[in-house]
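Yeah, one chain of the complex is gone here, protein chain that is, but the others are all in their spots.
Per-chain residue numbering starts at 1, and chain names A, B and C are given in the order in which the chains are listed.
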Amino acid sequence: MQELVNRAKELLANGTVQRVLGWKAGDMAYNPEPSYFETEADLSDFVYDAFCGANLSKYMIEASKKEGKTLVFLKPCDSYSFNQLLKEHRVDREKAYIIGVGCKGKLDIETIRKQGVKGIEEISGASMDDACDTLKIKTIYGDKEVSYQSAMLERCHVCKGKDHVVYDEVIGESRDTVDGERFSEVQRIESMTPEEKFLFFQKELSKCIRCNACRNVCPACSCRKCVFDSNKFDSAQKANVDSFEEKMFHIIRAFHVAGRCTDCGECSRVCPQGIPLHLFNRKFIKDINEFYGDYTAGEDIDAEAPLTHFEFTDREPNEERG
Amino acid sequence: MQRIGVFVCHCGSNIAATVDVKKVVEVVSKEPGVCHAEDYPYMCSEAGQMKILEAVKEKNLSGVVVCSCSPRMHEATFRKAAERAGLNPYMVEIANIREHCSWIHKDMEEATEKAVILARAAIAKVNLNTPLKAGESRVTKRALVIGGGIAGIQTALDIADAGYEVDIVEKTPSIGGRMSQLDKTFPTLDCSACILTPKMVEAAAHEKINIYTYSEVDKVTGFVGDFTVDIRKKARSVNSDKCTGCGVCQEKCPSKKSLNEFNRGLNTRSAIYTPFAQAIPNVPVIDRDACIKFKTGKCGVCEKVCQAGAIDYNQQDEIITEKYGAIVVATGFDTIKLDNYDEYAYNQSKDVITSLELERIMNAAGPTKGHLERLSDGKAPKEMVFIQCVGSRCSDTRGKSYCSKICCMYTAKHAMLIRDKYPDVNVTVFYIDVRTPGKNFDEFYRRAVEEYGVNYVKGQVGKVAPLPNGKLLVQGSDLLDNKQILKEADMVVLATAIEPEASVRKIATMLTASIDTNNFLTEAHPKLRPVESPTAGVFLSGVCQGPKDIPETVAQAGAAAVKAIGLLAKDKLTTNPCTAKPDELLCNGCSQCANVCPYGAITYENKEVNDHGIRETRRVAQVNSALCQGCGACTVTCPSGAMDLQGFSNRQIIAEVDAICR
Amino acid sequence: MPLNENEFRPKIVAFCCNWCSYAGADLAGSSRLSYPADVKIIKVPCSCRVNPMFILRAFEKGADGVILCGCHPGDCHYSTGNYYARRRMTLLFSMLDYLGIEKGRTRVEWVSAAEGVKFSQTMNEFVEKIRSLGENVRLGDLRCKN
Partner (left out) sequence: MSHRDYSGKIKEISGVNPYKCMKCGKCSATCPSFNEMDIKPHQFVSYVLNGDIEALAESKSLWKCLSCFACVERCPRDVKPGKLIDAARQIVVRERGGDYLSADEIPELLDEELPQQLLVSAFRRYKR
């Protein structure tokens, strides 16, 4: 981490960049938050550890409008989001100095809590310099231990890869964290009966409080004004009446990011209700891969996006799924 | 809220027999925004239209709904009526209660209920209609013809004769195209050059025609009436203004090993060359891949012998940018490659040739000076076999599914010419069907059989095998005799399928003109608009649209010219007002809409916007309403709803949905 | 067909492209090829104009089935519109299936201007299918129900 801070200071000092976009320590050890750093002194708050799951690429939309370059730290998966934004002309490559940072898998405090660890005060073993095998957790109920791998975010178990697709330089080592099948959850749902599927999603989506956290964090959901906030479709939403009415929002949201979603998993990470929102996006990714050939959004900015492209021989919509 | 008048047509008994029109009037008159509702036996009649006029004036209506037959029948009629009443014509919506209701339902209660719902949907839509105005765009009075074969020449001549400037772009060093390679033409057996060269000269001499040979279209932007085209004039290495066309350079050129494209590679040419004697312009080009000067830096013979001082080794490609109102594609055809047809031994024997190669052999300027001889040993053939449908009418992946259309006739021509000039040569034609529709065509084919003794065998050839004695063993079917024929031939001529010239793909992409799976350009309507591309301002001439012979090509070339002239004769074009329109404040600038636009109507601009007090420069979508045809593909691609379609807006369609589902 | 009080009468929205399917529906009409009055047609310029929002909106407001008709692939008046529509609808339908919405409530059919018979047959089949599926509950918005 110190290496990142040193390099940031250097780049600020020599005028390459005017500000730094990174993470700063939060009020608890497990909730660092995205932040700008304008001066060397500001950087004393800088942090980069296993809880820095936040994807900073979306902030580059606004940073691109600012004077001068912004130094941004991107994890391998974040760099896909940045690239996708670049493809859509939302960020300015000239305005960004990208340091690709290593990643050993990011942690999920909720997953730790689910393992029965409550009253957390301090967590060690989550720094990039650590072995990242075991987390030693100090709680008000005494010390606990949890394996690092068991505390990882879902997305890290099915990581796209630890190579950055866009960067100016790369600092820090990464570690392969894949130990799951990316589409296994989607497949599990696909194999359910319609009734089971419906009940599953009704149960999950009824939790939605329309706080819009998923929309606000999503690097693909970056419209200046969301259709659900404008009168363009007579679709500005009112308060919930029906417990399942949020389906329209989530289906359309998934549809709007289909072919653009890099599966960064931020939607699920930030959902205060713990709805596995990535299951929508991942369903579309799986379908696109199956129907139109493998496609990874953000990987290649010159690739034809699946929904703005077609083949004469594409499958028919009514076709029974195999 | 609009002030809407609803008019329910009886259409005699067509509607009124099944739909209770009085009931419809009664129910819809209570709909929000409706200030007037009435029924009338024939709304489309003059008296019916007057009802609209009167009501608009009396009740100060701002919108009109007509419940009648399909909008495909009378939408235009009622729009005009509204216009006469002083309303914007796009404030009219039709509820189709005839084709979509009274004609398909028998139960009156059911049909009436549905008619009411359809009327409600139309009322809900009109409530959100806004007056639309057809735009105007100017027309540049100049046409571009891509391709300088007989199709392109004829189109250019016809357009130029009507008084408009025309540029021809031809990628080879001379105009003339495939027709200049032909020896004789069916069914009259005129010498091809004798009828073509006067046209070439006429085009070259025409004051309204400007010819760019050895040139290609590099880039096309713009739209109907206002295209901007970059033409790449490839470096000829010869100054056209100075060259006198004396030909000494070609004689003296020491590099003579290049395959002669004009003679289909059957002999060779020099590195500096004009493709054929009557070339226009009669100015050679240097083939830089073959030229010793360009390869080694040494030589320069042509420069030394050129008394006019026309050789210019330093010439560069030149880009010419020109504006056009109309573009005619006349890119022509080539024969398919025969690599997939090993059974015909084309790649194994020099004596198996294509029909186009035979044209060159028969031609006095060809590789054999017009003598029919075997290319392997120069001997005169005694036994010749023609095979029809080579690569045509194949539904497998090796060939083309279509009939190449010209082969039956040119084969009859070849057979006849050979029997006439060399009566001792036996000619056998293996055919599947002989297709000779066309004026004097069947008579021509029958003459080949009856007067010239050409042996037509119904059946395809399965195999051609070169024999050690230099002959070719042809194994074919005689289906009428139910026999298998084995014939030793001296030469085999393959009626090879034709396909669009390969460069047409690139050109179609530049023009956003659609192309079918065989690379033929698609016509706007296969029957009613056969010489227009669906892309406005682009016209089709000759084989680029589909296989055709010379008379058909010339006829289509003229038709394309007339269509182009019709466009150029206009000073201004009115455009469809139902076009896409972006809301700049909502636009993300992501370019997704531009990626799906089939017309290239969407561009992006960095534009200063004022978003509720925030002034900033944003990348926003711009729609060229002259180009946009109003399909709406962009509107669905746009996640923020910034892109909307006038006349079919998101809110209008949703209002219709709501009215129907209510 | 007399209206039976107890019979389930589905609400069906059919989006038809202006150039092929709407004309196909007109031909069905002028050929007097009957199909149930439950089907109401909305004219759109091209199948690619149909936003998934429209389809979900229809269901939310109480539709029991939605069908989208366009020109046959390759015949689109705008040359490529129906290809985009095909991909969009393929994904949307797959998603609806994934959410447990009954298969068959949504459908895409390519109907040319000459296919009046096909239009009528398609609508008859579709209405039959929706009748067999019954009322749409899963995609509806309860606020829109009585």
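By definition in this document, contacts are C-beta pairs under 8 Å (C-beta built on N, C-alpha and C of every residue); 3 or more make two chains touch, one makes a residue touch a chain.
What you see is a predicted model; the values in this text were computed from it and never measured.
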item: Missing chain: touched chains present in the view; value: B
item: Selected from B:K219, B:R446, B:K463 or B:K570 as touching the chain missing from the view; value: B:K463
item: From B:C394, B:V425 or B:I565, residue that would touch the chain that is not displayed; value: B:C394
item: Candidate in contact with the missing chain, chosen from B:E26, B:D190, B:D317 or B:E343; value: B:E343
item: Residue of B:T172, B:N260 or B:S477 touching the missing chain in the full complex; value: B:S477
item: Interface with the unshown chain - residue positions in chain B; value: 343, 389, 393-396, 398-399, 432-433, 458-463, 475-477, 479, 482, 484-485
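FYI, only the chains that are shown with their structure count from here on.
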item: Overall pattern in which the protein chains touch one another (line/ring/star/complete/other); value: complete
item: Between chain A and chain C, centroid-to-centroid distance (C-alpha), Å; value: 37
item: Shared-contact residues (touching 2 or more other chains) in chain B; value: 596, 637, 650, 654, 658
item: Residues of chain C touching at least two other chains; value: 51-53, 57, 74, 80, 84, 88
item: Interfacial residue positions of chain C with respect to chain B in the complex; value: 1-3, 11, 13, 22-23, 25-26, 28-30, 32-35, 37, 40-46, 48-54, 57-58, 61-63, 74, 77-81, 84, 88, 120, 144
item: List of chain B residues in touch with chain A within their complex; value: 517, 583, 585-592, 595-596, 604, 611, 616, 619, 637, 639-642, 644, 650-651, 654-655, 658
item: List of chain B residues in touch with chain C within their complex; value: 70-72, 96, 98-101, 103-107, 109-111, 113-114, 117-118, 121, 514, 516, 522, 534, 578, 596, 598, 629-633, 635-637, 645, 648, 650, 653-654, 656-658, 660-662
